[in-house]
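Sharing a structure, written as structure tokens. Questions coming.
Incomplete set of chains, arranged as in the complex.
Which chain is which? They are A, B and C, in the order written, and residues in each are numbered from 1.
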Amino acid sequence: MSRLEVTEKIISTKVAKGLKWSDIAAKVGLSKEWVTAGCLGQMTFDPNAAGIIATIFGLTEEEKKWLMVVPYRGSLPTSVPTDPTIYRFYELVQVYGTTWKELIHEEFGDGIMSAIDFKMDMSRLPDPNGDRVQIVMSGKYLAYKTY
Amino acid sequence: MSRLEVTEKIISTKVAKGLKWSDIAAKVGLSKEWVTAGCLGQMTFDPNAAGIIATIFGLTEEEKKWLMVVPYRGSLPTSVPTDPTIYRFYELVQVYGTTWKELIHEEFGDGIMSAIDFKMDMSRLPDPNGDRVQIVMSGKYLAYKTY
Amino acid sequence: MSRLEVTEKIISTKVAKGLKWSDIAAKVGLSKEWVTAGCLGQMTFDPNAAGIIATIFGLTEEEKKWLMVVPYRGSLPTSVPTDPTIYRFYELVQVYGTTWKELIHEEFGDGIMSAIDFKMDMSRLPDPNGDRVQIVMSGKYLAYKTY
């Protein structure tokens, strides 16, 4: 058994039962962003959350244990994503990557925005010209230091 | 002459003169995110903005014209970025890519967040545990339709 | 279960039963281009269309549900296609890619032709020197804007 198999069972069950990520997240008591990432095999659940997830998706005891094991992360089958919804984010890295770098360095100095001490919220922004997807990210600034 | 040469001259002049992107953006009258991307060869300036940029960086008339030509976009030398500051954003695509996809589809249906009809703001979020980089993105939702 | 398995069942059944995409599309009541892409795992069916497809291909209730889930798009096994029929389209991107870019920018300004708000029609063009494949594409123009 592997985490991948548990992820596939979760996805398959979600389709069969017609569940929603936001409802699942509400039951777990955490953000929909983090819980979805966890169900897709990218985050590690604590025993309590794992128990709730296991109940929702009808996981066995062994499958539940895999939810508590740190996964080998990376959710995409190719280094440049082919799916248009995901590609747009890769495109942002291509177009804005050097801009992010310049502005982080100008505001903070030599360092990075952490992708580990990180959180994110995605929401709908109503707009008369067509609603917009809004994503708010925040990651701790980590500085390179001399030694 | 090419847009790349103009970009290199802008970057080189910025170092030599010790300029700041936020000051440059304030003179242009647009956001620091868009203006920086433009100076790095990723956006197209209108004649007025191009004139201001040309003055700041001492560009020739021909160099100024290149600022008004739509560039061949893509600011990174490799498909997976090697620079740690930029890599963290690529890592987000790897870890959260399928999550973004799931949540956009759950909230909006089958479609994407546009990376064209898109805007972004980057700011400092003071935090007692260490300040954070905050990025707010918003892109128009575009739906796949049947035909 | 996964969408890929449903796609494989559809393709396999089509061969076994000797069905035609245009007939299937006619029953669904949508274009042959969109319905074929959907059956090949690239589009999302609504409940009505999914029901018709399920009937045609003898899908189970769970398989039918997968037709209504947004798929991870990308129908090719390699980033440069090896199949000659599909490669010719990749070749057009290699040979005409920069031309399309120049002409879109000349006519519309800085922006793109949407591949989401997009439709397409493929037909036979009788020609005494040998019939021709005609493809008419139309995609909404989306502009990059300043902010």
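What we mean here is this: a contact is a pair of C-beta atoms (placed from the backbone, for glycine too) under 8 Å apart; a residue touches a chain by one contact, two chains touch by 3 or more.
From a predicted model like this one, the values you see are computed outputs, not experimental measurements.
Total copies in the full assembly, please; the file places 3 of them.
Across the complete structure, the repeated chain appears 10 times.
Heads up, the rule we're going with is that only the chains that are shown with their structure count from here on.
As a quick test, compute the distance in whole Å between the mean CA positions of chain A and chain C.
Here the centre of chain C sits 29 Å away from the centre of chain A.
Per the centroid of Cα atoms for each chain, what is the distance between chain A and chain B, given in Å?
Whole-Å distance between the two chain centres: 23.
With centres defined as the mean C-alpha position, give me the chain B-chain C separation in Å.
Taking the average C-alpha coordinate of chain B and of chain C, the gap between them is 31 Å.
Quick check: what residues of chain A touch more than one other chain, meaning two or more?
Residues 80-81, 83-85 of chain A each touch two or more of the other chains.
Contact residues on chain A for chain C in the complex?
Answer in residue numbers: 8, 11-12, 15-16, 18, 77-78, 80-85.
For the complex, which residues does chain B have touching chain C?
Result: residues 30-31, 33-34, 43-44, 46, 49, 70, 72, 98, 101, 105, 109-112, 114, 116-117, 119, 142-147 of chain B touch chain C.
In their shared complex, at which residues does chain A touch chain B?
Those residues of chain A that touch chain B are 20-22, 32-33, 36-37, 40, 42, 73-76, 79-81, 83-86, 88-108, 111-115, 118, 120, 122-125, 127, 129-142.
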